[in-house]
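Excluded from the complex is one protein chain; the other protein chains are retained at their positions.
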Amino acid sequence: MDRPSGDRPVQSSGNVTSQTRIARLKEVVIGRALLSDSFVLYLSVAYFVVLWVFLPRLGSARNLSNLSSNIWPLLVLVIGQMFVLIVGGIDLSQTSIMAITSVCGALMITSGLDPELFAANPLWGVFVGEQGGPAGGSVAAAPVGIAFMLAIGTLIGSANGLAVARLKMPPFMVTLVSMFFFSGLAICITRSENVRNLPDAFLAIGQNYLGRVPTARGSVGLVPYSFFAALALAVAAWFVLARTILGRWLYAVGMNRRAATVSGVPTDRVIVWAYAVSGFCAALGSVLYSSRLGAGRPTLGENVLLDIIGAAVIGGISLFGGKGKVRWAFYGVLFFVLLDSSLYMLNLKFYTVNIVKGVVILVAALLDVLRNRIRLGWAPTGRAVTA
Amino acid sequence: MSEPILQFEHVSKSFFGAMALTDITLAVRPGMVLGLVGENGAGKSTLMNILGGVIASDEGQIRLEGRPYSTGSPAEATRAGIAFIHQELNLFSHLSILDNLFIDGFPRIGRTPLIHRREAVRRAKEALAAVNLSISPRTRVDRLTPGQKQLVEIAKALHGGAQIIIFDEPTTSLTSRETERLFALIERLRREGRTILYISHVLADVLRLADEIAVLRDGKVVRTGPKAEFDINAMIAAMVGRQVDQLHPIRRGKPADKVLMSVAGVTEPGIVKDISFDLHEGEILGLFGLMGSGRTELGRILFGLDPFRSGTIDMCGQPRRRRTARRSIAAGMAFVTEDRREEGLLMEAPVTENMALVALPNCRRNRVPGTLDRLALRRSVDEMIASLKIKCVSPRTAAVKSLSGGNQQKTVIGKWLLGRPMVCILDEPTRGIDVGARYEVYSIINDLADRGNGLLCISSELEELMGICDSLLVMSKGRICGRFRRDEFDKERILAAAFEGHLERGPRGSSGASN
Amino acid sequence: MNMGKLLLIVALLGAFGVVVGGVSCSRRGSGEDQLTICFGFQDLETEFWVAGHKAITETLRAKGIRVLERNANQDANRQLEQIRDAIAQEVNGIIIIPQDGESAVTIVGEANRAGIPIAVFNRPPSDRSNPALVIVADNEKIADEAVAYMAKVAREKGKGRKWKPLIVVGDLGDRNAVARRKGFFNVMERNPDLFETPIEVPSKWDPATTLANLEAALQANPDVDFLFTSSDFLYPQIKAVLEPLGKWKKIDEPGHVILGGLDGDSTAYTLMKEGYVDATGVQDLFFEANTIMEALLTAIEVGQKTPENWMEDPGFALTQENMAERADEMWGYRVLHDE
Partner (left out) sequence: MGSLRQGTLTAVLRNVPILMFAGTFVVFGLLTPRFLEYQSLENIAKQASYIGIIAVGETVVLLTAGIDLSVGSNMYVSAVAAGLLMERFAISPLPALLVCLTVGLLFGLFNAFAVTRLHIIPFVVTLATQFAGRGLGWMLSKSRAVTFPQSVTGLGAAELLGIPAPVVIFAVVVLLAWVVLTRTTLGRQIYAVGHGLEAARKAGVDTRRVQATAYIICGVLASLGGFVSVAQLGNVNSGFGQMVEFQAIAAAVLGGASLFGGIGNVFPGTVLGALLIQMVWAGLVATRTDLYLQPLIAAAIIFLAVLLDSVRNTVLARLGRHNIRVEE
C-alpha cells in the first residue's frame, strides 16, 4: 500500500532470453550512460565529438580557449542561481546585481572620468570626480574594488532573501522587482555612461591567461584567470553543499520548508543565505564580465538571465527545490556554451541559431524525461517529470 | 445467495520486480461489507488501487457482475460504479463543495458548456442531504472539519451512482462522534444494497462493521470468512502470521518527582485558555481531546511553533520567552508532528538525510566551524536505524516516501531521538500505521520514559492513551477539563470530560474562547 | 528495463547527430580559400540597422565574399564571444556595429591581437588606444542641427510666445540615444526665451512603451506643440497618438505640431514629403556602409593587420527648406526609390 502508484503496467521488456549476450551488454552500457547523473556531460562530449568530425576548427586551440573563457563566468552565475533554486526560489535579479556592482565597483576604482560625460552624475564631486573614484589610482584599487563589488552583491542578495523569508513575498516577484530597480539604479547613477580607466590588475582577471599556445595568428591563452575564480567558487560551493550543516539545511528547506522549520532548521536564515550567495556570485560574475570587457557598464548582463536558468535546468537542477549539485551546474553550463559556440561555428543565419537552440533545449529536456521514465520504470501519466 | 458482484481472479502485481500482490482470488457479494485487513505493505491498497483504476494489474482479471472489467483510469472506474474514498481525502480544499462534487462534469444549461448553477446547487443539496450534512454547497472545503470532508467525499461517491464503495482508513482523522455518524451511514448504504470494501487498522471497527473479513499478508489472501469466524486476536494472528498477546507493552517504570517541563496559565485567545500542568521525569502524559479541542494547537504552542499571549512554559526550571522550534530543540524538546507528509519528513529525501536533520548542529566538527562530522553522523544514524528496526532496503538512497507508514513514523521518531531530547511531544504517534508497527512505537515510547524522558502523547484514540500513559489530561474547547491518574482511568468519565462544553452549548457555540 | 523508450532515446540522439552532421557538412562545402568577413551587429531593432545590415551583407556577397552574420541581441559580452568565435574561424576581416564604445575598444583589441583587420560601424570606440577603421556620425551634432531648424521655425511662427517642447527619449542604456537627447537639450538651453521646460517621454526603443507614455504625457500636457523623436522609427506611434487629438496636421494647417526626428528613414522621408514633419537629422547610411567596406577590403588586400583610420559621416539635417536639393542624400529616400 505504500508503493508509488502509476496507472500504466510496466511493459515487459520483450523476450529477454532470446537476446544475445552482446545485446544485453549493450543495453547495460547504454543504460548506465543514460541513467547516470553525468548524462549531460556525456551528451556534451558526444555532441562535441560528433561536430568535431565535421568542423575541425571546433577543437582548435583558439576555440577551446574561447570556450573556456566563456564557460567560467557563466558557471559562477549558475552556481549562485543553484543555491536559490535549491531552497525552492528563483533569482531573476542576478543580472541587475551584475549591472549595479559593475558600475559601483568601477566608479570606486576608476582612475579618471571624463567630466563631459559624468558631470551630470549625481555622485559627481561627492563620491567621484575627474581624478576618478575614491580608490582610483591606488595600488590596492583592484582588491578594494572587488571587495566592494562582492559586498554590494551580497547585500542586495540578502535584501532579496529577507523579503522572501521574512516578509513572505513570492521569490519570483521580489527578484523581478529587484531586477527592475537595480538595473534602473545602475543606469541612474552613471547616467547611462560606461565607466572606463580601470586599473590593469582588475582587467587582468577577465582578460589574462595562464600559459599561452602559439597559433598561426598570434598566441592564444590557455587557462584564463577567471577559471581560478570559478574553480575556487565551485570548490567552496561544493564544500558548503556537501560537507556543512548549512548545506544540509539548504536542501531540507527546499524539499519541505515546514518540516524543516519544525525540525529546528533556521529556515529564514537559510533562505537569506541562499539569496546572499546568489548575490555574491552575481557580483563575482560581474567582476569577471566587467574586467573582460574593460569597463563598468550599467547594462551588463541584461540578456544573460535565461541562459543562467536554462543552463541550470538542463544540468538537472530542479525549479521546485531540493535538487542540485555543483557538478550538474557545470554540465549544464558546458552544454549551453558548447551549443552556443557550435551554432556560430556552423555559420547559420542568426535566426536559424535561435530556432536550433530552442529545438536542442527541447530535445535535451525530452531525453531527460525519457531517462527518468526508464529509471523509475513506470510512467506517472499526466505529470510532467521534473527535470 | 446472490451472485458475486465483484470477483478478483488470480490478480498479481509487481513493482520493481518485487511482488506486491500474488494470485489474489476473492469474491464479494452485493449488499455486503467486506473488511479488508492486513499490515502495511500487505497489499490492501495496491489491490484497491487496481480496482479503483489508479494502477493496472500485471496478471489476472476482475469481473464486475460476472463481466470482465479492465481498469484504465479512475474516471472509468467511476463510470463502472466504483468509488474510492482515499485515506488522504481527494478534495480540492480551495474550491467549494459544489466544485468538488461535480468536478468531473457539472450539469449544464441545455447544450451550452455553461454550468447550470441552480440545478447543480439543487443536486448538491440532495447529495449532501443523503449523507445528513446540512451545509451550503458553496462553502469552501478548507472550512470544513475532517469529518465533514469525509461526508462530502461519500456524497460525491453516492451522487456518482457508485454501487461499490471502497473506504481506505476512513476514520483516521475523525472524532469518535464523526466515526459513529460514518458507521451509521455505512450501515444504511449496506441496507440500500451497495457493496462496501472497508480497509482499516482499527480491527474493532472492522469487526463491528463487516459481514465478511479477508486478511492479506505479503500480497496474498491468507484467510477469508464471515465475521463470526473472527475475533481481534484471530485477525492479528492471521495478519502477522503469529499469535500476538497484547496491543500495548507493559508499563513498568514510574515517573519520578523531578519536573522537566512546567506549564502555567498558557493562554492564546481563540486557541487555548489557561493551560497548566507539570511533566515529570520518566512520565508518559497523555493528552486526549476531540478533534478541534485544541490538543494539537497546544502541542505546537509548547514547542514554540505558534505564539501564545500569556502564561509561562518552564523547561527544567528555566522560563523561556521568544520561543522558536530551534530554541526548544536546544532546550531539549522534540515534537513528532501529526502530519508526517507536511511537517514531519522530507518525502523526497532518503531515510538517513531525514534522520540527521535535527542532530546536525550536534555533529559539528570542531576544527572547521560549520562543517559536519559526517562519520560520527553516519554512525549515530546507522545505530538509530538499527535500534528502531527501520526496514528499508537502501536507507541512503531510497526516498522516504517509498517506505511504509510505520517505517516512516519510526524515521520521524529516530530523527528526534538523535537530538537527545528530554521532553518529547508526540502528536498522534500511531496515525495510519499497522498493528505490528504500533506495538513497536509504543515500546519505543516506553523505553524513553524508562530512561527518564518526559513524554507528552497527544492522541484521539482513547484506548491507546489508556494503554500506555501514566496519567491523562483531557482537553475540551481549549481548556483542560480533566486530569486522571492511571489508577483513575475510566473511559466514560474521560469521554464525559472531553465532551464538556460541547454538551452544554448549542452547536453554533457562542464566540467560545475568543476573548 | 524499458527497451522501447531506450531505443527512442538512441534514435533521437542518432537523428540529432545526423542532422547536425548534415548541416555542418553542407556548410563546409563552400570553399576554404574564399574571403570571409564576419559581420557582427548588436541587433536589428530599427529601420536604420536593418538597412545598414542589408547594405553591408548584400554588397559583400555580391563581391563573392562569404559573410558570417552574428547577432549579439544587445549583449556586449555575447558580442565579444561571437567575435572571438569568428577569430577562431580565421576570418579575413571583421565589421562590427558595437553595443557601445567601451566594448568596441575591447573587441578591437581582440582582433588586433589576432592580427585581423577590424572595422567599426556607426558607434565609435570610446578611445583610440586600439587601432581600427572607424566610421562615425556625430549623433549629438546631427540632433542639434535638426532641432535648431525646428527652433528657427518656432521662432518665426511663434511671434514671441513660448513653446511647449516634448522629446521622445530612446533607451537610456544606448549611447546614441543619450547623445541625441543631449543635442536636443543643447538647443533648448540656447533658446531659454523660446521654450518651456521640455517634457521627456521614455521610449526604451520600444513602440508599445512609446505609445503608452506619449499618450500619458499628452493627456497631462495637451498643449504640446513641439515634438522631437530620438528615432524616426517611432513615427507610426507618434501619429497614432497625435491624430485622435487633432494634432496630426500638415505644416501650414492650424494646430500643427512642429515635428522632427533623427535617422532619415523612409517613413521620415514620406512624412516630410507629405508635409507633416519639419526636419529630420540624417546619417548617411550608404555612405557609411560603402566607406567602411571599401576601407576594410583595401586593408585586407594590402595585408594590413591593424589598419587605423577614423572617418566621419558629417550627416546633416534635412529640412523643409533644403529638401528639394538634398533629399536624394537621405538613405530613406533611396531605400524607397530602389524598391
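We just call them A, B and C in the order they show up, numbering each chain from 1.
Note that contacts are C-beta pairs under 8 Å (C-beta built on N, C-alpha and C of every residue); 3 or more make two chains touch, one makes a residue touch a chain.
Quick caveat: nothing in here was measured; it's all calculated off a predicted structure.
K.L.:
If I'm reading the header right, one chain is hidden. Which shown chains does it touch across the whole complex?
P.N.:
Visible chains that the missing one touches: A, B, C.
K.L.:
Considering the complete complex, identify which of A:Ala46, A:Ala61 or A:Ile361 is in touch with the unshown chain.
P.N.:
Only one of A:Ala46, A:Ala61 or A:Ile361 touches the chain omitted from view, namely A:Ile361.
K.L.:
Considering the whole complex, which of B:Glu3, B:Asp104, B:Glu126 or B:Asp490 touches the chain not shown?
P.N.:
Counting the whole complex, the residue in contact with the absent chain is B:Asp104.
K.L.:
Could you tell me which of C:Thr46, C:Asn186 or C:Thr306 touches the chain that is not displayed?
P.N.:
The single option touching the absent chain is C:Thr46.
K.L.:
At which residues does chain C meet the chain that is not included here?
P.N.:
Answer for chain C: residues 43-47, 50, 53, 169, 172, 199-202, 205-209, 211-213, 215-217, 219-220, 233, 236-237, 239-240, 243-244 touch the chain left out.
K.L.:
Which residue numbers on chain B touch the omitted chain?
P.N.:
Against the missing chain, chain B presents residues 54, 73-75, 78, 84, 86, 90-95, 99-100, 102-106, 108, 113-115, 117, 143, 145, 269-271, 292, 294, 478, 509, 511-515.
K.L.:
Please give every residue of chain A in contact with the chain that is not shown.
P.N.:
Residues touching the hidden chain, for chain A, are 163, 167-170, 172-174, 176-178, 180-181, 183-185, 187-188, 191, 306, 309-310, 313-314, 319, 349-359, 361-362, 365-366, 369, 373, 380-387.
We adopt the following convention: only the chains that are shown with their structure count from here on.
K.L.:
Select the category (line, ring, star, complete, other) that matches the graph of chains linked by touching.
P.N.:
Per interface graph, the chains form a line.
K.L.:
So the centre of each chain is just the mean of its C-alpha atoms; given that, what is the distance between chain A and chain C in Å?
P.N.:
About 32 Å, centre to centre.
K.L.:
Using mean C-alpha positions as chain centres, tell me how far chain B is from chain C in Å, no decimals.
P.N.:
Taking the mean C-alpha position of each chain, the two centres sit 68 Å apart.
K.L.:
What positions in chain B touch 2 or more of the other chains?
P.N.:
none
K.L.:
Identify all positions of chain A at which a residue touches two or more other chains, and write them in rising order.
P.N.:
Counting only residues that touch two or more other chains, chain A contributes 10, 377.
K.L.:
Taking the complex as given, what residues does chain B use to touch chain A?
P.N.:
Going by the criterion above, the answer is residues 14-16, 20, 40-46, 49, 53-58, 72-73, 303, 305, 325-326, 328-330, 335, 337, 342-349, 353, 356-358, 360-361, 363-364, 370-372, 374, 401-405, 415, 419.
K.L.:
Quick check: in the complex, which residue numbers of chain C touch chain A?
P.N.:
Going by the criterion above, the answer is residues 1-6, 8-10, 12-13, 16-17, 20-21, 23-25, 27-28, 68-71, 73-78, 80-82, 84-90, 99-103, 105-106, 113-116, 126-127, 172-175, 177-178.
K.L.:
Chain B touches which residues of chain A in the complex?
P.N.:
The contact residues of chain A facing chain B are 1-10, 239, 243-246, 248-249, 251-252, 255-256, 258-266, 322-323, 377-378.
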